[in-house]
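Here the structure comes first, spelled out in structure tokens, and everything after it is commentary.
Yeah, one chain of the complex is gone here, protein chain that is, but the others are all in their spots.
Going in written order, the chains are labelled A and B, and every chain counts its residues from 1.
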Amino acid sequence: MTTDTMETADAGSTAPVPSSTKKPRRARAPKFLLALPAWTWFILFFALPVGLVLLYSLGEQVSSFVQKPDISPDVWSLDNFPKAFDPAFAPIFWRTLRISITGTFICLIISVPFSYWLATKVSPRWRGVLLGLVLVPFWTNFLVRTIGWQLILAPNGFVSQKLQDVGITSGDLGLLYTQAGVQIGVVYNYLPLMILPLYVAFERIDSAMTEASKDLGANRLKTFVQVTMPLAMPGAIAGMLLVFIPLMGDYITASLLGGAKGTMAGVLVADQFLNTFNWSRGAAMAVIMIGFILAALAVFAIVGLLLRAIVRARRRVSLPEAAA
Amino acid sequence: MSDLNEPIKILAPPQAAQRISRRMFMGGAAGAAVAGSALLSACGEDATTDTGAAPVGEIESELNMFTWGEYNAPKVIKAFESDNDLKFTLDSYNSNEQLIAKLSAAKGTSGYDIIVPTGPFIPALVENELVQELDLSRIKNFDNLEEEYKDQPWDPGNKYSICKDWGTTGYAYDTTKINKEMTTWQDFLDVAMNEASGNVSVLESPDNAVGLWLWANDINWMTEDTGELDQCEEFLVSELAPHVKAFQSYPGGGDMQNGNFALVHAWNGDARQGILGADSPDQWKWVFPGPRTEIWMDTYAIPVGAPHPNAAYAWMDYLLQPEVSLKELEYIGYNTGVKDIQPLAEDAGVERLDMVFFTPEQVAIMESGELNSAQDRRVEIYNKFKSAAGN
Partner (left out) sequence: MSQQTAARRHRVDWTKWSLTVWGVLMFVFLFLPIVWIVIFSFNTGRVLTDWSGFGFDGYRSFFENSAPRAAVQTSLIVAALSAVVATVLGSLAGVALARRPGKWTTGFLFLVALVLVTPEIVDAIALLPWYVLLGQDANILAFNNGYVRLIVSHSVFSTAVVTLIVRARLAGIDESLEEAAGDLYATPTKRFTQITLPLMLPAVLAGGLLAFTLSLDNTVISAFVFVQGSTPWPVYVLASVKTALRPEIASISTMMFVLTVIAIGLVGVVLRRGGDSSSDIAATMTGTG
């Protein structure tokens, strides 16, 4: 399922990828040896350590000071999983999922018109500059950006004061340390990852397609919905994956803006390692978190395929030429 | 699925988990010596062989300290840096649990030269070979320390640690938001669930969070009684949790000025920094609550594997000079335990000394923490409390 995901993401941004798989394969010098160093690197510093964590989730915590859990096979059990998904902790996982899905969709909705504008309405001269401007926050330190939001969202901060001046609220509007604060923070932090693939997708659409649609009598809205958007779909999917996956594992935004109300799974996992000396439970929580991500991606893929089938069917009926 | 009430793993070695009474703490007298000898025999020779003091040598060019937040006066650090031409790096934690987690996970590779554990945690750190023995002869100003803060029950003869400072736990409230006179822990809980609901901050430290309810109900916060701890959990998780906005160890570091909270659970020095930093000095009111509360002493110790031990010794020695200690006190707002520091501070006109020095009556209701069989239970209650606050 993960390889599936990868290919979808790739297809979204680089058209020629599919052709590479069709290339004739030749048995010549074993060039795959070139991948050996990277392969070794991934095994040594990713697969093995993460594998160890997975083992911890089956193990048993011996004592607080000997933090490494006992992972000898005779103590292996799945007991840590129900403990990690205890009623005390389960709501945090569901909240994480909710914040992530909401965040991904908000990003999508606000990015579509923006990327579309940037790719089609702005003169090419300015496009590069504006695109550079989009990249600036993306390349500014994640933590520092979040601190910026701390300043803005504080009850004595700008947003709250301005709203009071205008008379929208009478008291302090404390968005800091609330779920709403986290929601704003994550949308902001992961937004560029949605804007850019969408931009790439819109920019690569051949204008002949949309013109053909108009020539065939479709109005602007219809053209956008039935021609432009389906063509930009790979970009939207890539963007959603790029936003959703890191958002589910977010630690920084939630711990800076969340307070007690906006804790997310990443913070919970880190807590088991940093505060409560329970590596086994922390590892189990990490596994559950990954499970949530994979499950969400699976649902996402199924829904996506269904939608595509529906859109295709509809498009064929209304605008056969444009679909070709 | 009640893992939270499950087999309690004792954090401290059983020998070290003895009750340490307040009298022993403050008196440091005969009782301490008894407890001390028991401890000494507990952590026998073999446990300490490779944790001996570092050899004497020149002060290194770096010093890395792992400490609590805002816990040294910046100008003192700067002066020490330029006097010894070294680079001082600070990292901070919010609870002893975080300190231990980092040290034991890194097993001597943490890179820290100085740590600041709270007293009762020392025996466990020694037992697990995480701190090294001190050579007191290298801390010439050790004699400047008031006798009553030396030779504590958890570290007889200051073999592993020396007093950094001591303080208590109380709370502060914003008088522009809470129009009520508050004096006790019960007041804290009542107001937290009413006027201040949703604007409460609780210390990000398991013992202190659990202490909220135990203190309010006049129970020793180190109780090992499962019934009392169950009741405490019930209250914190189902009643108090929904009203808590955040778990913060240092609300004085900016949040009190920002208006994020109306009621903050805080250590006296941090509350003092917050009050002094507020727009108007009367906005926040400090409460020293009864009927019981905490007394703690933080200590300097050198972790095993410290890369710059000489600089660490020089730092401890430097801080025990009365003038330096006064500068520290003025900034951090804790009693440093240096001889005659109180008259010195009064003469210097240091602000809010009522939050730094306590009357004998106040000290009489303070109780020291300890590492006992309830430690893991407290951590679990706290963990559950914290999760429940999010719902």
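Everything below uses one rule, namely that a residue touches a chain if its C-beta (ideal position, glycine included) is under 8 Å from a C-beta of that chain, and two chains touch if they have at least 3 such contacts.
As the structure is a prediction and not an experimental result, all values here were calculated from the model.
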| item | value |
| --- | --- |
| Positions on subunit B contacted by the hidden chain, ascending | 62, 64, 66, 68-70, 78, 81, 87-94, 105-112, 249-250, 252-255, 257-258, 273, 277, 307 |
| Absent chain, residues of subunit A that touch it | 2-3, 5-6, 9-10, 12-14, 16-17, 19-21, 23, 25, 28-35, 37-39, 41-43, 45-50, 52-53, 68, 110, 113-114, 116-119, 121-122, 124, 127-128, 130-152, 154, 158, 188, 191-193, 196-197, 199-200, 203-204, 220, 238, 242, 245-246, 248-249, 251-252, 256, 266, 269-270, 273, 279, 282-283, 286, 289-290, 293 |
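Just so we're on the same page, only the chains that are shown with their structure count from here on.
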| item | value |
| --- | --- |
| Geometric centre distance via CA averages, subunit B-subunit A, whole Å | 40 |
| In the complex, subunit B residues that touch subunit A | 1, 3-4, 9-11, 95, 97-98, 100-102, 104-105, 124, 127-128, 199, 206, 237, 241, 244-247, 257-260, 375-376, 379-380, 382-384, 386-391 |
| Of all residues in subunit A, those that touch subunit B in their complex | 61-67, 82-83, 86-89, 91-92, 95, 154-157, 172, 174, 176-177, 259-263, 268, 271, 273-277, 281 |
